[in-house]
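Here the structure comes first, spelled out in structure tokens, and everything after it is commentary.
All protein chains but one are shown in place.
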Amino acid sequence: MKQVIFNENLCKSCELCLEACPKHIIEMDLDRLNVKGYHPAIIKPENIEKCISCGFCAIMCPDTVITVIK
Amino acid sequence: MAVVFQKTKGLTDVPFHYCPGCTHGIVHRLVAEVMEELGVLDKAIGVAPVGCAVFAYEYFNCDMQEAAHGRAPAVATGIKRVHPDRVVFTYQGDGDLAAIGTAETVHAAARGENITVVFINNAIYGMTGGQMAPTSLIGQETLTTPYGRKPGNNGYPVKMCEMLSTLDGASYIERVSVYDVKHVLQAKKAIKNAFTAQINKKGFSMIEVLSSCPTNWGLSPNEALKWIKDKMEPYYPLGVYKNTLEEVKQNG
């Protein structure tokens, strides 16, 4: 089943993935901070269905945070 | 359940120290992916520069050497001459390759040294806080060109692909960028071509990657990618500047 796994503690909240996602379902979790003090990138559970597993987010991520599984 | 994208074995588990949104991270990954896909990780020996990528020796999952500023092509030459059957690459910034290390770069290419150079052009000195680089654009404000780079005082930006492609020792020279997915995938293909040129013993290969420096450009990571496209690309046209590889068709 579709998954987009964020290795959150590597995320620096740069938002390149947010811009790259054609479905615009990635956002920064403003309620939490990761170990580096950044708001980590997430896909809210209700949005995961919209994911088309294109992997664009992972391709644009400079910190190997994202694993995409379909 | 199929994996669409996962971290390459070509990178170690050491997290990148780069600033948020810095495209060094993307290019590191592309080089690592290419080496993994070509099955040469166990034969690769990389040379890290001095500059933001100085810690590259921690990130690539192969034997590495850390060179003095600008001297990576010479260090790589020394390694390659000792181990001609290994895959030897350098990873350098614009200050390292096109300022202090210009002679080493030009002569490694002139010698047709069978190494692959990954050249990160982000038009600024990042590690030291944003000084002008040899590739800084005319008018670009930096720590050392506070009123904008002026030719009369600071000269003109250097076009390394064009320069090195005039050298017969160069076998594959291409300029790419990483400002969007399409270009990242193109960059990966170019890097693969360059490593293939080395593996086929064609001689010197170099990929120049137009990259971003959000921190020292004073832009957000996404704005910085846009700046590459709008400002850098016009001055640094993307494309293949030298290609002696038969299997890679001479694209436009």
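Lettered A and B in written order, each chain numbered from 1.
Methods note: a residue touches a chain if its C-beta (ideal position, glycine included) is under 8 Å from a C-beta of that chain, and two chains touch if they have at least 3 such contacts.
Basically, contacts and distances are computed from a predicted model.
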- Message: Tell me the UniProt protein name of the chain this structure doesn't show, selecting from "Transcriptional regulator", "Putative ABC transporter ATP-binding protein YbbA", "2-oxoglutarate ferredoxin oxidoreductase subunit alpha" or "Nitrogen regulatory protein P-II".
- Response: "2-oxoglutarate ferredoxin oxidoreductase subunit alpha"
- Please identify which of the visible chains the hidden chain touches across the whole complex. B
- Message: Which candidate, B:Phe5, B:Tyr57 or B:Trp217, sits in contact with the chain we can't see?
- Response: B:Tyr57
- In the full complex, chain B touches the hidden chain through residues 12, 41-45, 47, 54, 57-58, 61-68, 71, 74-83, 86-87, 103-104, 106-107
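Heads up, the rule we're going with is that only the chains that are shown with their structure count from here on.
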- Round to the nearest whole Å and give the separation of the Cα centres of chain A and chain B. 27
- Would you tell me which residues of chain B are touching chain A in their complex? 1-8, 11, 15-16, 18-26, 29, 180-181, 184-185, 214, 220-222, 225
- Which part of chain A faces chain B closely enough to touch in the complex? 1, 10, 12-16, 19-20, 38, 53-56, 58-64, 66-70
